[in-house]
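In this view, the complex is presented without one of its protein chains, the others remaining in place.
Chain IDs A and B follow the sequence of writing; residue 1 opens each chain.
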Amino acid sequence: MEENIYNNTYSLLKLIREKKPLVHHITNYVTINDCANIVLAIGASPIMADAVEEVEEIVSLASALVINMGTLSKEHVEAMLVAGKKANELGIPVILDPVGVGATAFRKKGAEKIIKEVKLAVIRGNMSEIKSISGISVKSKGIDASERDIIQNDNLEYGKDISEELALKLNCVIAITGVVDIISGEGKTVFIDKGHKMLSTVTGTGCMCTSLIGAYCAVSRSYFEAAIAGILTMDLAGEKAYKNLKTIDEGSGSFKMKLMDSIFNFNHLLKNIILR
Amino acid sequence: MEENIYNNTYSLLKLIREKKPLVHHITNYVTINDCANIVLAIGASPIMADAVEEVEEIVSLASALVINMGTLSKEHVEAMLVAGKKANELGIPVILDPVGVGATAFRKKGAEKIIKEVKLAVIRGNMSEIKSISGISVKSKGIDASERDIIQNDNLEYGKDISEELALKLNCVIAITGVVDIISGEGKTVFIDKGHKMLSTVTGTGCMCTSLIGAYCAVSRSYFEAAIAGILTMDLAGEKAYKNLKTIDEGSGSFKMKLMDSIFNFNHLLKNIILR
Partner (left out) sequence: MEENIYNNTYSLLKLIREKKPLVHHITNYVTINDCANIVLAIGASPIMADAVEEVEEIVSLASALVINMGTLSKEHVEAMLVAGKKANELGIPVILDPVGVGATAFRKKGAEKIIKEVKLAVIRGNMSEIKSISGISVKSKGIDASERDIIQNDNLEYGKDISEELALKLNCVIAITGVVDIISGEGKTVFIDKGHKMLSTVTGTGCMCTSLIGAYCAVSRSYFEAAIAGILTMDLAGEKAYKNLKTIDEGSGSFKMKLMDSIFNFNHLLKNIILR
């Protein structure tokens, strides 16, 4: 199983670097630069555009559409609906990151509208966000998962039930990231127990993970495998970036840079793991 | 006195890392990513949200509200007023960064409206900005303090008069940052002669300083001490980041990363200074 995940990811990575697919983002303005750079680092081509006047044309050029609710506005919701429907029409996968969906009624309604009107390929969120989308009441503290909601080894079954049920209900891939990651779809569930806690010290590592999933979806027939590949990439790059911290003076600033470097060099990293 | 400042800051820093308070920002889209990352680096939790539909709900989850006028729009002013009033109702401290307030009538009116309708805990700006808010005519060149307005050792008394008068008038803490920093509030004034000129080679170090003050306000009963702590943190981290530049090839790019690292490791930095 695990070997398969690594080999599949490697095959998809090669495809990304060969095809350089265009990944359209309608995303928040906090982490948009990092999302564009991580898409370039993995080998794909980002385009960030949210004017409702042009999103249909933009998404028509693209191979995947990432919609991220980080700094939602009513204009954003409108653009997401227009672009999302066009993507559906053209068979382009749509990946949703429901940032902070549990925090406000405005986000809940926005997410509901999107989920109702757009067929999604993948939803990636933390446990609080996925629970909120499942209709399970959540006490959200902003955009992070409540601490008791972070998936760890002692609540895997609980998380698995939620992700499988939602995957079935929405007929899409559900990815819950946490200390352990859960990916459900195509009648299967995979756990990934990788990554590093330093990833939570940099804003936007969740958004960037969703962008990576977008890049993988752009070249994969299976969105389940694409979601696994995106999460595995972020997890392993996070571990590598942490290992590359050298002095006690380095912290979250250096880690962020080295995370980008590790994605840029991810083909070597992954090949070494596979050959090991 | 000085010893007190260091010890108070250290106590507040420990509180931040223990409580991980949520700091809501309505801020400019130039430095928003850096503000989110510095809030994470100091140990608090950032949430950036400016849609008027949701800012009341968001600020209700938070322990401090930072409003920054860097890229002001009329929608921003509205969201700031709504969130600010809600924060007042709930007793959540509001910190204002009046970026470039002297540059345009639009910013002056925006700031006036905010100051009139929202009770502020702290205003942090450069000398030109604070003078502008005091109603003293300023010849602003954009968002930086005019050169003759930067507080240095030869115009401390002049700055002190202005900050004390404004602190009294608005009944809030006034922090003027420059070569020397002046903080007035609770009937007292403190000067801080720390920091490094490299801080002015990176955009947003002022904004980031305000965000740090927000994080400290979230855990402090005294906003005066919180403002001092935020500024001291930025100053000392700036000195440390400069010291950590290693080769002549390093410049403002490396400095910015090392500044973030120094905030991330600020507990060690401060402890070493206190124990020295």
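To be clear about the criterion, a contact is a pair of C-beta atoms (placed from the backbone, for glycine too) under 8 Å apart; a residue touches a chain by one contact, two chains touch by 3 or more.
From a predicted model like this one, the values you see are computed outputs, not experimental measurements.
Student: Please identify which residue in B:H24, B:R107, B:R124 or B:H196 touches the non-displayed chain.
Tutor: Considering all chains, including the one not shown, the answer is B:R107.
Student: Out of A:N7, A:N33 or A:Q152, point to the residue that touches the absent chain in the complete complex.
Tutor: Spelled out, the listed residue whose C-beta touches the missing chain is A:N33.
Student: Taking the full complex into account, find the residue in B:Y29, B:F191 or B:Y242 that is in contact with the omitted chain.
Tutor: Among B:Y29, B:F191 or B:Y242, only B:Y29 touches the chain that is not shown.
Student: Based on the whole complex, identify which of B:I26, B:M257 or B:L270 touches the chain you can't see.
Tutor: Answer from the full complex: B:M257 touches the omitted chain.
Student: Spell out the interface residues on chain B facing the chain that's missing from view.
Tutor: Against the missing chain, chain B presents residues 28-31, 33-34, 70-74, 100, 103-107, 140-144, 201-204, 248-254, 256-257.
Student: Which positions on chain A touch the chain that was left off?
Tutor: Chain A touches the chain not shown through residues 22, 29, 32-33, 36-37, 40-41, 45-51, 53-54, 57-58, 61-62, 240, 244, 256-265, 268.
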